[in-house]
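Following: one structure in structure tokens, then a few remarks.
Right after this comes chain A.
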Amino acid sequence: MSREVLLVLGAALFGIGVYGALSQQSFVMIMMGLELMVNGAIVAAVTLWSRAAAHSPKGQLLAVVFMTVMAVEAAIGFALVTNVFRIRRADITEKLKALRG
Partner candidate 1 sequence: MSGMTVSDLIPELALLVGSVVVLISALFLPRRLQPMNAALALLTVVIAVVAAASLPASLKSGFQGSAMHPWQHLSFSGTYAIDSFAIAAKVIVLSVTALVIALSVDWFRSDPRQGEYYALLLMSALGAITLAGAADMMEMVLAMLLSSATGYVLVAFHRKSRRSAEAAIKYYLLGALTNGAMLYGVALFFGLSGTTVFSDMAAPLRLAGALPLVAAWSLVVVGLAFKIGAVPAHAWLPDVADGAPAPVAAFVTVAPKVGALIVLARFVSVLPEDGAGWRVVIAAVAALTMTLGNIAALWQDDIRRLLGWSAVSQTGYALMAIVALGRSSLALPALIYFLAAYALGNVGAFAVVVALRGRAKRERYAGLARSHPWLAAALTVCFLSFVGIPPLAGFAGKLTLFGATIDAGYTWLAVLAVLNSVLSLAYYARFLGPIYFDEAPEQSGASMDRTAAGVAIVSAAALVGLGLGTDIVFSALANSVLLR
Partner candidate 2 sequence: MITVTLFLPLLGALLLVVLPLRGERSLRVAAGLVALAPLVLLMVVWSRFKGTGTFEQIESAPWIPTLGASYMVGVDGLSLALAAMTALLFFAAIIYPVDWRGKPKAYFALFLFLETASLGVFLSLDLLLFYVFWDLSLVGMYFLIGVWGHGEAARRSALKFFLYTLAGSLVMLLGVLSLYLSTAPHTFDMRHLIATRPLDGTGLAATLTFSGFALAFAIKAPLVPFHTWLPPAHVDAPAPASTILAGVLLKMGTYGFVRILLQMMPQTFSRLALPVAILALVSVVYGALVALAQQNVKRRIAYTSVNHMGYAILGIAAAAAILPGLGGGFTQTRSLALTGATVEMVAHGLITGALFLMTGSLWRRADTYEISELGGLARRAPIFTGLAAVAAFASLGLPGLAGFVAEFQIFVGGFPVYPWLIALALLGLIITAALFLNLLQRVFLGPLPERWQEFRDLDRGEIVSLAMLIAFVVVIGVAPGWLLAVIDSFVRPLVTR
């Protein structure tokens, strides 16, 4: 359980998240990609707390902050996706291109 392995795990989760966020058409699936990115960040934060940063109590707090961010984004995200689906019947990015140029 070395620091390096843990960080590679975090990077992998983050990378998969990036891939998902960029490749998925559906808003909900994109949000899953975004969550995976944050997941990777949480792994990195906890790892660096545990394996590098001298157990500063801020490390744990950092993870809490990240989770807060994740929760808030998920909540607002659901609300917005619901909203746009209600108004526009749009569930994928390709359906929203009225605003451009």
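As a convention for this text, a contact is a pair of C-beta atoms (placed from the backbone, for glycine too) under 8 Å apart; a residue touches a chain by one contact, two chains touch by 3 or more; residues count from 1.
Selection criteria: all candidates are chains of the complex that A comes from, given by their letters.
Note that the coordinates shown come from a computational prediction; the quantities given were computed from them, not determined experimentally.
Chemist: Can you tell which one of 1 or 2 makes contact with chain A in this complex?
Modeler: 1
Chemist: Can you tell me which positions in chain A touch candidate 1 when the two form their complex?
Modeler: Interface residues on the chain A side: 10, 14, 17, 21, 27, 30-31, 34, 37-38, 40-41, 44-45, 47-49, 52-54, 56, 58-59, 61-62, 65-66, 68-69, 72-73, 76-77, 79-81, 83-84, 87-88, 90, 93, 96, 98-101.
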